[in-house]
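A single protein chain has been removed from this complex, and every other one stays in its place.
What follows is subunit A.
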Amino acid sequence: MALRTLASRKALVAAALGGARPLPAARGVATFALPDLTYDYGALEPAISGEIMQLHHQKHHAAYVANYNKALEKLDAAVAKGDASAVVQLQSVIKFNGGGHVNHSIFWKNLKPVSEGGGEPPHEKLGWAIDEDFGSFEALVKKVNAEGAALQGSGWVWLALDKEAKKLRVETTANQDPLVTKGINLVPLLGIDVWEHAYYLQYKNVRPDYLSNIWKVMNWKYAGEVYENATA
């Protein structure tokens, strides 16, 4: 009885965390679930179209989650059998799909409709840190846009906190590599998906237009919270 209550409370907590953490399982591998958005697909227009948001969430992110779960099951079996080459062989599919799940879970929280505060620039601690590490908010935006536009192929551009150096950094990662692959001390504050699927239907090849528009729905409040927690 008590165990069942515990399990259901865990499930509630997992749901509240937006699905980024695994659901508890009685036995076997913990599986991951597609987190819900806290806004409608069309709520970020005109910066990002509802069509893109729906495809991006329901197809791309959902596929990362499904394939990640499948890969984890295979990994579990391979580890149990002591099959070292199978374990090693699974690393790239885990990195890709797991990374895709991690990155997109952050991304949805980085965006907010204008009506709910999206686009409002950062204040207080994060705002001051940006001024200190980049000179100005405008300079940061310019840098992120430049690095995002210059990224060849698919990837992400990040505003990161280097927890050890206590400095903000702009970083890029390729494909679905999460930010930690660029530094174990890096905490993602904001990530912008620059895969073509993130903007193609609306902006076609003009990635710079997508980049300059996405700031209008940027959720600086969330970034500020992450920053304050990490520097507390």
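The rule we apply is simple: a residue touches a chain if its C-beta (ideal position, glycine included) is under 8 Å from a C-beta of that chain, and two chains touch if they have at least 3 such contacts; residues count from 1.
By definition in this document, contacts and distances are computed from a predicted model.
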Undepicted complex member, UniProt protein name, chosen from "NUBP2 factor", "WD repeat domain-containing protein 83", "Aminotransferase class I/classII large domain-containing protein" or "superoxide dismutase": "superoxide dismutase"
Omitted-chain contact residue, chosen from A:A30, A:A139 or A:A174: A:A174
Of A:L55, A:A146 or A:V180, the residue in touch with the unshown chain: A:L55
Interface residues of subunit A (partner: the chain not displayed): 55, 59-60, 63, 92-93, 96, 152-155, 174-176, 195-197, 200-201, 204-205
